[in-house]
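All protein chains but one are shown in place.
Here is chain A:
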């Protein structure tokens, strides 16, 4: 059942993105940015944690989950470290994903050749 809901919820979040692409003139960069900010907001109002509990990676793998991770990081750091957690919590929680992306980017640029984007 875990797997079923991960598939459905993740798919549904992607369909929402597809509707934004097809029906509005938003660029992919704006959509991704919007998704992360929306994830922070949904997490802040307390809706995203139950969804992540329910759908697992269906909720955490889309970029909404990245926003949720940032918000959760700030919330936890604020409780544990006080006000400085506002500044440290978000990027600390997201550090592994960002660092992996950057390291992979540099390594792949050493070995990879430019491809036609289509």
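The rule we apply is simple: contacts are C-beta pairs under 8 Å (C-beta built on N, C-alpha and C of every residue); 3 or more make two chains touch, one makes a residue touch a chain; residues count from 1.
Please note the rule applied: contacts and distances are computed from a predicted model.
Asks: Out of "Acyl-CoA dehydrogenase family protein", "sn-glycerol-3-phosphate transport system permease protein UgpA", "Stage V sporulation protein AD" or "Sugar ABC transporter ATP-binding protein", what name does the UniProt record list for the absent chain?
Replies: Looking only at the record, the undisplayed chain corresponds to "Stage V sporulation protein AD".
Asks: Which residue numbers on chain A touch the omitted chain?
Replies: These residues of chain A touch the chain that is not shown: 2-3, 6-23, 28-29, 31-33, 35-37, 39-41, 43-46, 55-58, 60-63, 65-67, 70-71, 73-75, 78, 83, 85-87, 89-91, 94, 96-98, 100-102, 104-109, 111-118.
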